[in-house]
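Heads up, one of the protein chains got dropped from this complex, but the rest are sitting where they should.
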Amino acid sequence: MLRSSRYIVALMVVAIVAAVAPIGSSDASAGIASLYRTGDWRSEKHVPVIDCPVEFKAGEPTTVTVTIGKETEHPNTAAHHIRWIRLYFIPADSTLPYEVASFEFSAHGESVLGTDTSTLYTDPKVSIDVRTGVPGVFYAAAYCNIHGLWESAKAITIAE
Amino acid sequence: MLRSSRYIVALMVVAIVAAVAPIGSSDASAGIASLYRTGDWRSEKHVPVIDCPVEFKAGEPTTVTVTIGKETEHPNTAAHHIRWIRLYFIPADSTLPYEVASFEFSAHGESVLGTDTSTLYTDPKVSIDVRTGVPGVFYAAAYCNIHGLWESAKAITIAE
Amino acid sequence: MLRSSRYIVALMVVAIVAAVAPIGSSDASAGIASLYRTGDWRSEKHVPVIDCPVEFKAGEPTTVTVTIGKETEHPNTAAHHIRWIRLYFIPADSTLPYEVASFEFSAHGESVLGTDTSTLYTDPKVSIDVRTGVPGVFYAAAYCNIHGLWESAKAITIAE
Partner (left out) sequence: MLRSSRYIVALMVVAIVAAVAPIGSSDASAGIASLYRTGDWRSEKHVPVIDCPVEFKAGEPTTVTVTIGKETEHPNTAAHHIRWIRLYFIPADSTLPYEVASFEFSAHGESVLGTDTSTLYTDPKVSIDVRTGVPGVFYAAAYCNIHGLWESAKAITIAE
């Protein structure tokens, strides 16, 4: 009940913010919060998609995959590419987030012959094994070298 | 004028959020924004301090130093330490932030003899040279392995 | 022919080095080369295992998995863990290596309650998709926070 009303107020706040301030504005007062953007990954190719079971078995390695451009491929050139994906986890009822992993995608086709000549590319997709004994929310962050910071979230539970 | 009223509404929004949702709550809807905390670096040792001129000369390398624990030293052990500092920049009137640099502090005293035995420690402070031809805001982010994500910001201008 | 004799001389050199200098000695003259160790991953749990097809289709995303402790699990605690895996590629007949990706494994059980209390762990295993149009050798490097740098290699070809 309290939780639902918190959601409703949060949605109202988001609506007010959206109406008043352009997301990503450079007001120092707004904080890093204002730098992250999100959206529907089906139509916005920068939004990270977190694929994993919604239910983890406590303490068992569980594969988490994060993909950029799952529906529409993102460019991968020296001029325009996904530089990194980072994964965070915040336990339910906690206020302290953990970094789970940080992934740099380093090869974008450049060589001594010029941009897009090496044939070597690292795609912006990564899978790792994570163990947790508590429920919570995974947050994926991603950075496009020219379109900035993007995020998404996925809540998971622990099997009884 | 428009800018001032935007600030006022932003402050109202912050007030509503503060009243309703605990900062760092694990609501997936709140986004990564909710994971970052800030404060006065004189009393809260996790808050990064950005030291640099407030005025840059266009295109000239200018030293930017980011320090955690500038007033009160932060612990540096395997159990409790600052893992990284990351620096972002968002040009004024732009909505697209850039990552400037990412710094991992890797040595926290551990060795094969146990934690806090190696005598080797990397302090959570870093200086780099940055060039910009446009004004904007630097954002520093930092991660404590047990106290999560922290941020601060500093606006700079370009000398005429 | 020339290639075979190069291998033979290389083996002779390795034999001389092994006889004379302990691997990992701190002679500044020896270079970073002297810091990396390798071995049989079946008996030495630090050695990274690179799993991927030996034949890539030119330009097609191909999954490369790197695992530490594939046979014998490596510890994962604040005191002793795998910090990162990095993947390099050097095209055949080239002398210029590329970094493909760099992966930080960030969660090792620590929380405000002490080491090994969070239940959250990132396992030292990662899968990514890589594209190449030329044959060459992947090198995996890994870092254990108390046992240093480890490496392995795997050559791949391109399907005709």
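By letter and in written order, the chains are A, B and C; residue numbering begins at 1 in each of them.
The rule is short, and it goes like this: contacts are C-beta pairs under 8 Å (C-beta built on N, C-alpha and C of every residue); 3 or more make two chains touch, one makes a residue touch a chain.
Here the structure is a predicted model, which is why all the values come from computation and not from measurement.
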Contact residue for the chain not shown (choose from C:I85, C:A107, C:V126 or C:A141): C:A141
Absent-chain contact - pick from B:T38, B:T77 or B:S102: B:S102
Residues of chain A (touch criterion as defined above) contacting the omitted chain: 78-80, 83, 104, 106, 110-112, 114-115, 145-147
Absent chain, residues of chain B that touch it: 58-59, 61, 89, 91, 96, 98-107, 111-112, 118-123, 125-134
Sites on chain C contacted by the missing partner chain, in the whole complex: 6-7, 9-10, 12-13, 16-17, 20-36, 38, 83, 88, 90-99, 136-137, 139, 141, 143, 146-149, 151, 153-155
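Rule of thumb we're sticking to: only the chains that are shown with their structure count from here on.
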Numbering shared by both copies at the chain C-chain A contact, with half separating same from different: same
Between chain C and chain B, distance of the C-alpha-averaged centres to the nearest whole Å: 32
Chain centre separation (chain A, chain C; CA means) in Å: 27
Per-residue overlap in chain C, given as positions that touch at least 2 other chains: 104, 106, 111-112
